[in-house]
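All protein chains of the complex are present and in place, except for one that has been dropped.
The first chain written gets the first letter, and so on, giving A and B; residue counts start at 1 in each chain.
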Amino acid sequence: MKNETPHGPERRGVRHRLRQLRVTLWTLIVPPSVWAVHFLFCYLWVAVSCAKLGAFPRFTVAFVIGTLVAEAIILASGWIAWVQTRTPGDPAPHDQGTDIDRLRFLAVSTLLLAGLSFVAVIFTAVPALMLTDCR
Amino acid sequence: MSLHAQDDPALRAAQEERLRAVWKPPTGWFFRWTDTNNNQVGVWYTLTAFGFMLFAGVLAMIMRAQLAVPENDLVSPATFNQLFTLHGSMMMFLFAVPMFEAVSIILLPQLLGARDLPFPRLSAFGYWSFLIGGVFVTGSIFFNVAPDGGWFMYPPFTTRTDLSGLGADIWMLGLSFIEVSSVAAAVELIVGVLKCRPPGMRLNLMPLYAWYILVVAVMILFAFPPLIAGDVLFEMERLLGWPFFDQAKGGDPILWQHLFWIFGHPEVYIVFLPSIALFAMIVPTFARRHLLGYPWIVLAAVGTAFLSFGLWVHHMFTTGLPKISLAFFSAASEAVAIPTGIQIFAFIATLWAGRVVWSTPLLYVTGSLAIFVIGGLTGVMVAIAPFDWQAHDTYFIVAHLHYVLIGGTLIPLFGGLYYYWPLITGKKLSDQLGRTAFWFLFVGANLTFFPMHFSGLLGMPRRVFTYPAELGIGGLNMASTIGSWVFATGVAIVCVDLALSPRRRKSPRNPWAAGTLEWLAHPDDEDWGIRSVPLIESRYPIWDQTDFVKKVDEGRFFLPDAEEGRRETIVTSVLDARPVQVVRLGGPSIKPMLTAIALGSVFILTTYHLYWAALVGAVATLGMVLWWLWTGTAEIPEKDSKPIGHGIELPLYISGASASGWWAMFITMMADATAFSGLVFGYFFFWTRHEDFPPSGVGLDGPGAFWPMVALAVSLAGWLMTIAARETNRRGMVGAARALLALGAVASLAAIGAGLAGPWLSGLAPKLHVYPAIVWTLVIWTTAHAGVGAIMQLYTLARSLAGKMTPKYDADVRNITVYQHFMALTALVTYATIGLFPGAA
Partner (left out) sequence: MVLGAVVIAAAVGGLMFAAQRSREGALTHQQGMRLVLWAGGVVPTVVLLTLLIATLPAMRPIAVKPDDLRVTVTGEQFWWRVRYQPAGQAAIDDSNELRVPVGRNVELLLEAGDVLHSFWVPGLAGKLDMVPGRTNKLVVHATRAGRFRGQCAEFCGLSHALMAFDVVAMEPAAFDAWLAARRTPAPVGGDGARLFAANGCGGCHTVAGVSEAAIGPNLTHLGSRASLGAGMQRRTHANLVRFIKQAPTVKPGARMPAYPQLTNEDAATIARWLEQSK
């Protein structure tokens, strides 16, 4: 997942502010948590529709928007993390006992998790595109 | 004291003498068992789990003997059913999970340069619970009443008291007891990793083992509680006749399968990831370099943990759920292979980049990865539903799961045994015997389980005590049986090697020349854990930090002394490991053991329907716990702070979100909330199963909205009063705080009455139908929590009156406030669900 980072002077402010958003253990689990919510949403939506209505509507606005929102949040947290991995400092591996290395380690981990979560959301969405009924 | 002071050998000797005295294990034929030090408890725990593994292995050997030839009659079907149920249950509940916890109890403090885990008495309690529960469950086979419903205990076969006897209760109650101890250990390990690291060991410097343990312990926290919720429903049906799984009264056996596998699939990763954690320690040591791709490994661990909770329905592919539902889980089951692949390639890349030193542990790592990869690939196959419809519940799955568990748990543990034995005993095991054993294990595992892929696809279902000759699988089964003997020979060689160990000479310190902290351990083991708590600047401090071992040994780092004669360790901050407190740890005590015995008696007496005796046991347990807490926790120190060296002065008492006790409460309540959500899931599950839910009729009409709303209001009042008590106490208004605590307790007690009034006054009859049963269950769960809340409020009030809690030393009220937050949430969900859900009012 490669994001083009804009370099315009007006965007520097945003990037600077993003770098202020420190990654922590809690932000680390944002991307996989989004996957989990999306997964549960898909499963429960289909399970309840099938059990109570006997069918589920395809491509409901809720499903499409839900999936897009999930991917957007994952991309956003991945992008924030990516910006933070670019915090200047020594080259990889970031295994020094400094604030910056700890930050960049968490940022890299978050970025990788965002990548995995992004793919996993696609995996979850595929069945809803390919199977069409409750049987 | 300055660096300079540590130059004085006399001072060092005096410090060592004090440390030795403080950490001296209790002696005497009985009192030696009251020790709580992780070095002792961890070893007992490991040996016990190892013993259960050998026992469960013998059960498997008997099964293989029975299945060697078609239509054999070596054991009766009744015995056979007990054998496979106990084999699976023991390997999972009494070996794989406890073994990881046991090993972690030994290793974690060493890895983190801590003197002990934050709650040593909790570890001891966990061990005694494990021992009692394990012996209770295992012993049942000698009385021919062992559980015989399969390790998954699917109702209605197991819930119908006319079809299954005492064994089902023994399984359910005995293992519930062990699940409690597993959750206790998980709390301990999470707090240990987050709060007890040495100064400077930031998150990016943590040994990968600690990362894995953190991840796995969090998984336990979310995986075990749904099973505990399931156990509650299960026993309510067996003992009281509440029809959760009885379709004739609106129940559904599928609910159990959901709850069981929400536990059961993460469980697979719970037992697999710790082995990967061992690899992550062993591989860098023998590649003589840092592990390549540290953040990738963290990604893989965290990613696997999350994805593993989206797999549970792949155990239910053949239950007839809508195909689209299956497909979601099929997708997640494939996705979970990605992080696993990343981990394996990180190890390969590390070995590739490094200078490989051949050794017995590395042989085990390589061999087990080879076996695991085959298991992983068949796992990808069975993740594809149409393939699984053939393979499911056949010997193909038996082959798959044993490849995964032997390659992913058992052989790595043997590798870990060869690697860490010198750490525990100061002596190396025999390379010769180790390698011989490895080849027996490797060949045996493949010879046993590879043919099973074929016998399964040829039509041999699981859990059969025999098979007809015309199926043509006699040869394959004979091969499997021979293989099992080869495998057992390997295990026997390992046991011989262990038995010879006491006669061997001590090996040098750090015999593998490893780089991580745990290898500071000295062959002539001292019980204090670590001489002084180091400042960490690298992931491999022994390799990278100059004079590291010498500085630790000479007490030149932190906390080199025990001036006040107390067991102590350092608490640090979560992200950057900045020291925040010197925490005083509980020493040897008989309380954990007695509490475990009392709690065990509750479960065991309930199994035999001795309810009054069980109630006595429950009261005794409560008394023990209060005694334990009153005498052992939130102790006000004799001085505010103490120096730990290098001019750093740390407080001896902290409360709130930086204290380990607060974290323990928070984490425990996360587990509690997860169990509760399992019950709520049950309510909505039944709603999807019925056209009319809630149903109507005598004994079926809902509790109305009035009483649930009253109960909610009173519960929330109790919650607010507790918060107010915390705030007034903090501001020094002790009288107001005491009054608020008392009022809060009254509110909690009133919430019990108001909560029960709803279903009671509307005459909900739980034996009639699943709706009243689930409503009663939710209400009982919530009111029981209100009761515990009231006890906590009164306890805190008593602490305040006794002068054990003051405005400054206020951990008690802060911790029970955390409980009350969760309590308020529980009340909100319960009363909104039963009172406001469409049709319930």
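In this section, a contact is a pair of C-beta atoms (placed from the backbone, for glycine too) under 8 Å apart; a residue touches a chain by one contact, two chains touch by 3 or more.
Every value quoted in this text rests on a predicted model; they were computed, and no experiment measured them.
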item	value
Contact partner of the left-out chain, one of B:N144, B:T318 or B:T631	B:T318
Selected residue (touches chain absent from view) among B:D35, B:E235, B:D252 or B:E518	B:D252
Contact residue for the chain not shown (choose from B:V135, B:V373, B:M478 or B:I597)	B:V373
Touching the absent chain when the full complex is considered, from B:T161, B:T436 or B:T466	B:T466
Touching residue (missing chain; options B:H314, B:H392, B:R738 or B:H785)	B:H392
On subunit B, residues whose C-beta touches the chain left out of the figure	76-78, 81, 149-150, 154, 156-157, 160, 163, 247-248, 251-254, 288-289, 292-293, 296, 318-320, 323, 326-327, 330-331, 334-335, 337-338, 341-346, 348-356, 358, 362, 366, 369-370, 373-374, 377-378, 380-381, 384-390, 392-394, 457-459, 461-468, 471
Subunit A, residues in touch with the chain not shown (by the definition above)	92-93, 115, 119, 122-123, 126-127, 130-131, 135
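The rule is short, and it goes like this: only the chains that are shown with their structure count from here on.
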item	value
In the complex, subunit A residues that touch subunit B	24-25, 28-29, 32-33, 35-36, 39, 42-43, 46-48, 50-52, 56, 93-97, 99, 101-102, 104-106, 108-109, 112-113, 116-117, 119-120, 123-124, 126-128, 130-135
Residue ranges of subunit B in contact with subunit A within the complex	200, 202-205, 290, 292, 294-296, 298-299, 302-303, 305-307, 309-310, 321-325, 327-332, 334-335, 338-339, 536-539, 574-576, 688-689
